[in-house]
Every structure is written in structure tokens, then in C-alpha cells.
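Every protein chain except one is present and positioned as in the full complex.
Which chain is which? They are A and B, in the order written, and residues in each are numbered from 1.
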Amino acid sequence: MPPLENVLVVSAILFSIGVMGVLTRRNAVAILMSVELMLNAVSINLVAFAVYGRIPFGNFTGIIFAFFVVVIAAAEVALALGVVVRLYRSRATVNVDEVNLLKW
Amino acid sequence: MFWLEHAWILPAIPACAFVVLFVLGRWLPRGGDWVSIFAIGSVFVLFGFVLEAHLDAFGAGLGGLSNVGFDWLSFDGFTLRIGFTVDSIALVMVAVVSLVALMVQVYSVSYMRHHGRPEPRYWWYFAAHSLFAAAMLTLVLADNFLLLYIAWEGVGLCSFLLIGFYHERPSAVEAAKKAFVTTRLGDVGLLIGIILFWRVTGTFQISDVIEAVQAGRTNDLPQVMGHGYLTMATLLVFLGAMGKSAQVPFHVWLPDAMEGPTPVSALIHAATMVVAGVYLVARLLPIFDVAAGVLPVVTGVGLTTALLAGVLALVQTDIKRVLAYSTVSQLGFMFVALGSGAVGIAMFHLLTHAVFKALLFLGAGSVIHMTEEQDAGKLGGLWWRMPVTALTFTIGALALAGIPPLSGFFSKDEIFVAVSAHQDDSILILMGIAAFLSAAYMMRLVIITFLGPPKSLDVIRRAREAPPAMLIPLVILALLTLGVGFFAFDQVGEALGFPGGINNYVYFPLPENFHFSNAIAASTSLISLAGIVAAFWLFWGKAERARRLSEFAPRLTMVVQNKFYFDELYQTAIDRAVLPLGQAVAWFDRFVVNDTGVNGPANITRSGASWLRYHVTGRLPDYALLMILGIVGAGALGFLVRL
Partner (left out) sequence: MTATEVVFYIIAFFMIAAGLGVVLFRNIVHAALALIMALAAVAGVYVILSVEFLALAQLVIYGAAVIMLVLFALMLTRSRERPQAVFGKNRPFAVAVAGGLLAAFIGGIVATEWTQPARDDIEPVPFQEIGDVLFSVWAVPFEVVSVVLLIALAGAILLSLPDDEEER
């Protein structure tokens, strides 16, 4: 098994890549994909802590939580894609730079 | 006892009529005048019940004070009760108000029409009349200072509304404003006086205040209730009475108030509202008695007013203004009576004056309505053209002059008796001069309007006798003028059901009995006759002698014709003091309070926001970036803290 630090570092790297994607991409679907990367990084973190800290035996919290994250992510993707489709229908674009009604 | 406890119904009826007229008046048939007349008529009928109930209570030895009310405001150790009281003074006022208001409203049905068509805002005229009746009845029945003050301002408001009824005329607007502002000067004094009384007695109930003042009792403030304090408070209340009753130097508004319709002048500016000051002083006379040095002030003000207004009435050319100055003068008589401590006599003169002055105004209104002329220089020779009007008017004029056995003779005579009993002889002589003047100016008015030669053919051609709706009130009031004076005799009073005579009834704690003194009656009659003769001598025919008299002392004539320069004095005071002060306050308000205090924070917020809003780009990536930056910042901070 790899040391805990290494797993955490890998997940941190993946999370940061996701952040970079969210900040740089302009396509709403691409941003959504980057968010998925971030979610997975967090799940890895949760699982790692659950597995490495599973003494005394029987602490599944982190694993269950990761499982819930997967489920919620599915729901979130379904909704977000609905929003994206809606957005596309009303503005004929999914470029977030052009969606700037949320201001003064 | 029902009507004693439910006296509030009296003002409530016209108040309801006002609401109905205010909301629906425009659309009611005949402008809803019948609503208003029905309301005041039912008040007049109900007044009979109230009087009967009160006489029963009075006969049973109950003081005659009965308070009914409800708690209006209640906070921490202080409850404000709104209540109505029925006592003899109030009942005299209710009688005057309901009778004269009924007469005037019936009269107005005809007066407020031109060639059979109602004037514009006919409905509003009657709505304002109903409101006035409600406010005036509240004023006289109020048992505490606050309700009294509210009603006091209410009648002032109605006066303002009705003086300015013809608001197309700038002069009417100016007059309404002048009346409102001038009386307000006195009202401020009244309010301060009320507050001063409340401060030491802790109550607004009039009876409680009187009791506390008489007992010298105070509310933990014994040192404040010195005579100086009491005198000041009483004088401030008297200031309010002076403003309302147009006493010098506040008399300037009343002649100008003649811009209103003539029936309004009869009701508000002769019979009811202007006597509110007299009523207030009569009601509070126990306090005026206790307060040192106030009664001489009341006498002085009344005497000055009686003389001054009497002189001014002699030179006026507008017949309504002559009547206005005579009202001022007669109110001065009432204050002199009050200053002599004779409440019953003041109220008696108030009653007789209300009747004959309403008669005079309505007669003048009849002349004005039929000839469309109110300048004495163009009237004249109307005696045979309008016989009923002329006869009734002359009866009213002779009553005012004090010719026996008309009502004015008895009440004026009573005032002389009271003055001779309680005052200095010099005051009696000055009062004699004032009585002489009032006889003279009234007869002058009769001569130039009815008896003298016609001055304008147009007027004579237009002149017809007034329609019955106007004549009936005139005749009723003339009959009352003939008869009401005899009420003063105890036998007549008892015959009418007043135990111990009317004077005993009207002011029973200090009965002022009717003292008929032959000497005084003879001398006042002689004075009146002298005044009438003088008027004939001066003004008969083309009034040559009066013109020569005025040329004999041109400067004095000018002073009198300019009304002793009171208006100029006010104008100067307003121009020099009030307006600059107002401008200074306005400047402070505009630039310091408004621009800096109110708009300042708003401007700072707005300009700040107009710069800050640019951080809100509306672009999602920017928000995400800021969120991440926040996380990084928080992490870095946590890291630093842990180091």
C-alpha cells in the first residue's frame, strides 16, 4: 500500500487540475467535467482516510460517504446538463463568458 | 339620565352627516343639503331631551356635571380619558349652536343658489357646515382639555374651509389664510397653557384641573405652582381665547373673514365659533379667579376691543365688515363681563348676541343676495323694496344698540350692572362710550342700507324681497330677539322650568342674580338713544355732517380708516422678523438637514455602489475564481496561524 501522504498528494493534484479546468474552460459542459474531476479527488481523499484510519475495525463512514458522493454527482450531472440544455436553447450558446446577466 | 350619559350623540350626528356628505354628497339629490339640515335639526330636538334630563338632575340637587367617556390612551401610570360633560354653560352653547346652525342651514338652501341653480360645490358647503357643527358641539361638550383643543382646531379648520369657500377669489384665499394663521398665534398659547396645567396637576380633565387649582393642590410640584406660574398658564389659555374671539390685537382676521358666504359669517363668525373664546374663559373662570392679575387683563383686553372695534365699525363702508367689527366689539363686552367675574351675564350676552347678530348677518345676506351689492356707498333706500328684511334687520340693530325691551338691552344692561358692582368707575364710563358707539354704528348701517336715499338705480331695480326659505329664519330670529331678553327675569326662567331662574341655573356655584337697576337701565337707554340720535344727525341724507367731521381732523380720520394700522403692523412684523427667520430655517433645513444629513449618506452609498458594482461582472468564471481565491486565502491564513 502507498503511504497516506502520497495518496493525498495525488488527490490534491487531481483537485487542482479540476480547479484549473473550472477556471479556464469556457464551455459549460467542460466546466462540468472539471467539476467531476474535483469531486473524484475529494472521494479519493475520503476513501483514503477511511481505509487508512479503519482501526478499530468497522468504520465505514468515509467509504459510504464516497458512495453517496457518487450518487449525488449523478444527480448533479443530470440537473446541470438540464440547465445547460436549457441555456443553450435560450441563448444559443454554452459559452459561460456570454452568460453574464447575473450583474448590476 | 340617558341623555346626560349619551350627550356624545349630539356631535356624533353631524359628524355622520359630514361623512355621508363627504363621500356621497356630489351624487346626492340637491347636493345632500337635506342630510345636513336633518342632522342639525335632530340635534336641536335632542338638545331638548338633554336639557330636560339636565334640569331633572339639577332640580334633584346634582351639581349638573356629568362625565361620560372612555379611555383613549393608556400608558404607564397615565390614562387619557375622552369624555363629554353636560352642564349649564355647555347647554347654553349647545342651544346657541344648534339653533343658529339650523336657521343658517335652512337659510343657506336659498342663499347658495343663483336664479334657482345651486352654486358650484353646493354639497361641499353643507358638508363643511356639518363638520363645523360636529366640531363645535364637541368643543362645548368636551370634558377635558385635549378633546377641547382638538375640537378647537376643528372649528378653526371649518372656519378656514368656509371663509375660503369661494377659492376662485384670491382675496378669499388670503382671508382664509389670515384667519387660520392669526387664530393659530393664540392657539399656540392655549396649547402651552394646557400643557402647563397638565404639568402641575397631571390631568387633562377640566373639572379636575379647576379643583386642583382652587385647592392649590399640585402633583409633587408645590414650588412650581406659585402664583406666577398659575398666572402665566392662565394668560396663555386666555391668549387662545383672544385669538378665537378676535380680541385686540388678534381682531384683524375677523373683518377679512367676511369673504366667506354670508350665512357662514352669521354662524361661525358671529354666533358660535368666535364666542368659543368667551365660552372657554367662562368655563375656566374659577381658575381665572384664583390666578392673580388675570381678570384685570381680561377686562382690559375686552374694553380696548370694544372701544377700538366700535370706532372702526363707524367708518367701514362694507356692510358685512361693519357687522364684523360690531361682533368684535360685542365680544369685547362679553370679556369685560367675564373680567368682572359675571359668568352668567357673559353667557347671557353671548346668547342674546348670537341671536341678534345671526339675525343681522342673515338680513345683510338677504340684501347682498338680492342686490348683489355689499358696498354701503351703493346701497340705500331698500326699506320699501325689502320690507321684511328691513324690519327684521332693524329689530336686530335696535337690539344691538340696547333699546328696551329688546334682548340686547337686558344683556348689555346686565353687563353694566356687573361692571358697576365689581369694577372701577372709569371702566364704567368707557363702557358707556363703547355702548354709545355700538348704537351709533348700528343705526348708521340701518340708515345707509334701508332708510337713506338710494345711491344706485341698478341696486334698487334688482332689489326684491328674499324667498321664504331666507325670510323664515329671519322672522324666527327676530321673534327670539324680541323675546329672549325676558329670560333674564327669574320669574320667566322659573316659568320656563329653570329652578331659580336662568342665571341661577347657568352658573349655580356662584349665582349671579339678575339685578335690574333702574338708574343703570335708564342711563344705558339714554346712551343708546343718544347714539341713535347722533347717527341720524351725522349720517342722515348725504351724510354731510359726517364728511365735515372727518375733514375737521384729517389725520385722525386717516388713522381710523387704516384700521389703526394693525394690518401694517402685522405685515411689518412678518416681513422683518418672520420671513427672514423662516428663510434662515429653510436654508438650514435645505442645506444642512436635507443635503448633508439626509442626502449625504445616501449619496455616499450611491457613489460607493456605482464604483463597487464593477466587481460584479455577471460572468460565472469570475465568481468561481473569487471562490477559489477565497479558499486559497483562507488556507494560507490557517497555515500562517499554525506556524
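In this text, contacts are C-beta pairs under 8 Å (C-beta built on N, C-alpha and C of every residue); 3 or more make two chains touch, one makes a residue touch a chain.
Note that the structure is predicted; figures quoted are calculated from it, not measured.
Only one of B:232, B:482 or B:625 touches the chain withheld from this view, namely B:625.
With the whole complex as reference, residues 1-10, 12-21, 23-30, 32-34, 36-37, 40, 43-44, 47-48, 51-55, 58, 60, 63-64, 66-68, 70-79, 81-86, 88-89, 92-95, 97 of subunit A touch the missing chain.
Although one chain is not drawn, its touching partners on subunit B can still be listed: residues 621-622, 625, 628-629, 631-632, 635-636, 639, 642.
Criterion: only the chains that are shown with their structure count from here on.
Between the CA-based centres of subunit A and subunit B the separation comes to 85 Å, rounded to the whole angstrom. Residue ranges on subunit A touching subunit B, taken from their complex, read 19, 22-23, 26, 31, 96-97, 99-104. Of all the residues in subunit B, the ones that touch subunit A in their complex are 613, 616-621, 624-625, 628.
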